[in-house]
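Note that this complex is displayed minus one protein chain, with the remaining chains in position.
Chains here go by letter, A, B and C, matching the order in which they are written, and residues are numbered from 1 within each.
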Amino acid sequence: MKSRMLMMVLVTAAVVLVSWLLNSGIVSLFVPIAMYLAMAQGWNLLGGYGGYLNLGMASFFGLGAFGAAIAAVNWNQSLPVALLVGAVVAILGGLVMGLLSLRLRGAFFAIFTFVSVFVLEAIANTVGITHGALGITLPTFSSLSYNTLTKIWFDAFIVLGLLATVVVWLVERSRWGSSLVAIKEDEPAAEVLGIRTMRVKLLAFLFAALVGGLAGGLYAYQQQFIYPSTIFTDTVTLQVVLMAVAGGGGSWLGPVIGTPLVMGISALMRLIVGSVVVFGNGIPAQLELIIYGLMLVAVGMFLPNGLVGLVKRWRGRSATPAATSERLEARGA
Amino acid sequence: MAKKTWLRRTIGLLATAALSLGVAGCGALNSTTAPHHQAASTSSKAPILIGGTLSLTGAFADPSAQYKMVDEYWANQINKHGGLLGRPVKLIILNDESNPSTSASEYETLINQDHVNLLLAPYTTYVGSPDVPIILSHHMLMFNAGFVGEQLFDQAKGWMVSFYTYQDIQYTQNFFKWMHSLPASKRPKTIAVLTDQNPFTIADLQGYDGQGGLLRYAKQYGFKIVLNEQYPAGTTNFDSLIEQAKLKGAQALVALTLPNSGFLIAKTVYQLHYHPMVEFFGGSEVTTLPNWSSLGAAANGTMSTTVAAPNQHFNGLAQIVALFKAHGVKVLPSYAASAYAALQVIQQAVTATHSLNQEVLYKYVHSHTFNTAVGRIHFAPNGTLPNTSLVLQYLHGTNVVVWPKQYATGSAVVPMP
Amino acid sequence: MIGSSAPISDAATNNTRSSLVMDKITAGYHADQWVLNGVSLRAEPERVTVVLGPNGAGKSTVLKVLYGLVAPHAGSVRVGDQDITRLPPEARLALGLAYLPQGHSVFPSLTVQENLEMGLWIYRHDRARREEALERCFAEYPVLKDLRAKLAGSLSGGQQRLLEVARLMLPNPTVLLIDEPSVGVAPNLVDILYEHIVRWRNQGKTVLLVDQNVEAAVSIADYVYTLESGRNRLDGPRDEFEGRLREVVGQWLRLDVLP
Partner (left out) sequence: MAVVLTTVVSGILLGLMYGLTGMGLTFTMGFGKTMNVAQGTLIILGAFFALTFFNAWHLNVIVLVILVMVLFGVLAGLLNLSLLRFLRDKSEIITLLVLFGVAEVIENVTSWIWTGNLQAMTIPTLQNSIQWGSLSLPKTDLVSAAIAVVATGVLYLFLQYTYLGKAIRASAQSDLYARILGVNTSQIRAIIFLIGLVLAGIAGVTVALLFPFAPQDQDQWLVMAFIVVVVGGIDNILSTLLAGLVIGVAQALAGLVVPFQDQNLILYAFLAIALLFRNNQLARRMRSL
């Protein structure tokens, strides 16, 4: 166990180191990948392992962003304190949302979390503390060059992403992880087995809130200017879900594969569409998003367990429901 | 777990990470390496690269498509006549998907990978604002025909020059001047203001200090605000607001809107038989939108602003009007003239200085006057232009310029028909 | 002596018209763990055939395969001379099969009348037949006629059971597949059903009953099959089981249900 943790630290250190050797222009391309890796991993516990379709990642992201921005601007706090405030706000939001919604099953949980994004947008647009629809401009770090800042943001996001990955990896091997899987397979049965389902789900939901909140806080600093409708937007949520599911929800490796893959493909498509356009009567730009949509469809139809599932199938390893419940019983859950 | 598995797993992880980074990296680089090589070559035939992003998909797809049309028209014209400095011009317009962070990362690509020579701005403040620190850090001049925002221009310290003849805060300035110029008997005294909850329209209402924008102009020109309400984006029912405006006896209705609520407000005003003397839309130039006419009678008499109207005989304006006519767009959109003006200034500055050096161009554009499709322009130190917006009234399917007087093509119908 | 899962001989009866045969059926969800592994059995008219087995032996899956709710991986199902292995439930209904699932299968927010009409879904295009069947039903169960405008969910347990039985018999089936009548149902309601089963047998129908209530089921059985882990174990006529019921069942099935 220790050696693996060491390995994770080494990998993180290596990635951080590499980022300082590269051109900041290239690093800037990876900033969103690192951010979404963290978010997808945050989503993964409840969404991937627990099978609860959380469509509210943008809510946590936005609470974190506005929490940090308010702390930084209204209360003149330093960056670490602001990030902490953002995380706390996101967790409190997660607690309220979780207590309200985690008793709902299936589609209604999804609807609740989906609508929460719009509710928070409406609140942020209206209350004074967020400066309403006018948005908040965060303090700049004028002593640092833009290039240096780009690398710092990348490193911050990637460290967050890798930490989240480690947590998910640990949870996967814990009783908490097995309980989540049991909930996904058969929640009433899990209850009968004595799993305190509400607590298990709530903790996973709060993990999503924590990671989403931290990512949002960092994003606010990175963007410098945020306002409600840029932050509370369902595209953030959908990206997160796609990345996690395409890679393989319910596996710590899923988001690690899915995030760069999805972001890479969409960057590629943007450039293809963009460059073809230059030669005259280009292909319509909508094609790019049509392909994106078809990708969602294809993943759902052919890769229901993501790329990780595909690889597992090749190796002939299949996690059958029986296997999981056996594991659960063996643990005496 | 056996050590072997552990090792294999870790290697697997690293390989996957490397592979996926590779996929993303190549994706980002592949299609842009070609122009890069061309730019690096010393051949005098190497094209001048002009880059920028536009929202080819998403919420701002349509205006963006028309920007692109102007850009491509200009590039074709230039290339037909021997290019710029004897070199062909090549446009690299990337799709930012109406998404600010996508736009930001693409400006990085344009500057770092494509090594573009000149930069155009994306469409709208929402998408463009995160690009400002990027161009500033690279000391690249941004020719901005795409968005406004007094604060952003201050932040850019002159590295961004505007081709809009008014900024967000000034949206309603000339409208109030025009109202003030009306004879007392025809002048509304009370106004109702409806404002979309969007940073841009809020700035339009109250500036950045809470007292600027419309609030200041109304006070300055002596109009009384009897109703001042904000509404959330996506509002579907304006009936109660319009009824209140009626009830409070507002003689003028000023709506600071984005296009969609602008349509709905105009429709509601008509349906609820509210007859203000003046119905003005500030915040987006709704009356120059392609489908404003589809509102039928509800559109008649509504007012808005624009940067240039065909009758102004500005340099190149007629060509742009003809271009849009050829594409079946009858009313010239505001941004088309701005888009063309940006390219005209590029052309004039590059030709005059014989240089693509950003510092040289910076000095030149800030010290000269340019003859463009939005008029003879001279930039303020922060890169903005003095407010020379035109006030329009939409009458029987056409936009009549009613202010300022020297460009007026007709007189306003007050009270509105 | 009790036979052991011998192949079923056609000589057993001349009446093959409505006999139901399951031949070496393999079925389930995962290739490595089939629920049924080559199960064969046969149910004859004028007999109650009972399938017994411990939990997870695959008893209910037998009925689902027979009725077309689970597609078998291998093997065949025949009714009379006709191979029905691949037919959907609708077609099996038309051939005279009917299935009574476990628990309460009425549609609670449909009225009694509507519930009965659903029982005649396969005759939805044959109005005359439907009316005739309903009339017959109301004649047999006048209480349902009085209740017909009520929501099924508002009926008492006994009335609901009656409704289920009436609905089951509406298309006039010849082969009845009955799944765990004693699971999750009050004992008096189970008795109602057992009475019906005996009556149907006497009317010449083929009854295949899957049950956990071993004692009660065997008491009305004519022939008994036992399953264990998805395979046939022992089978034989009721007489041969009756005397040694406790011993046999206790030993083979390791069940705790017997006193």
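The criterion applied here is as follows: a residue touches a chain if its C-beta (ideal position, glycine included) is under 8 Å from a C-beta of that chain, and two chains touch if they have at least 3 such contacts.
Every value quoted in this text rests on a predicted model; they were computed, and no experiment measured them.
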Shown chains that the omitted chain touches within the full complex: A, B, C
Selected residue (touches chain absent from view) among A:95, A:122, A:202 or A:265: A:122
Residue in contact with the excluded chain [from C:88, C:142 or C:204]: C:88
Residue among A:7, A:295 or A:311 touching the omitted chain: A:295
Selected from B:151, B:197 or B:251 as touching the chain missing from the view: B:197
Hidden partner interface residues of chain C, rising order: 67, 69, 88-90, 93-94, 99, 101, 105, 107-110, 114, 117-119, 121-122, 124, 167
Sites on chain B contacted by the missing partner chain, in the whole complex: 57-62, 65, 197, 229-232, 234-237, 239-241, 243-244, 246-247, 259-260, 263-264, 267, 270-273, 289-291, 294-298
Interface residues of chain A (partner: the chain not displayed): 47, 51, 53, 100-101, 103-108, 110-112, 114-115, 118-119, 122-123, 125-126, 188, 234, 238, 241-242, 245, 249, 284, 286-287, 289-290, 292-301, 304
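By definition in this document, only the chains that are shown with their structure count from here on.
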Centre distance in Å when chain B and chain C are each reduced to the mean of their C-alpha atoms: 74
Distance from the mean Cα position of chain B to that of chain A, given in whole angstrom: 33
Residue numbers on chain B that touch chain A, as the complex places them: 6, 10, 13-14, 16-17, 20-21, 23-28, 30-32, 56-58, 61, 68, 90-95, 97, 99-102, 104-106, 108-109, 111-113, 126, 129-130, 133-134, 136-138, 151, 196-199, 201-203, 208, 230, 232-233
Partner chain B, residues of chain A touching it in the complex: 3-4, 7, 11, 15, 23-26, 28-33, 122, 125-126, 132-135, 137, 140, 145-147, 150, 223-225, 227, 229-230, 235, 253, 256-257, 259-261, 263-265, 267-268, 270-275, 277-278, 285-286, 288-289
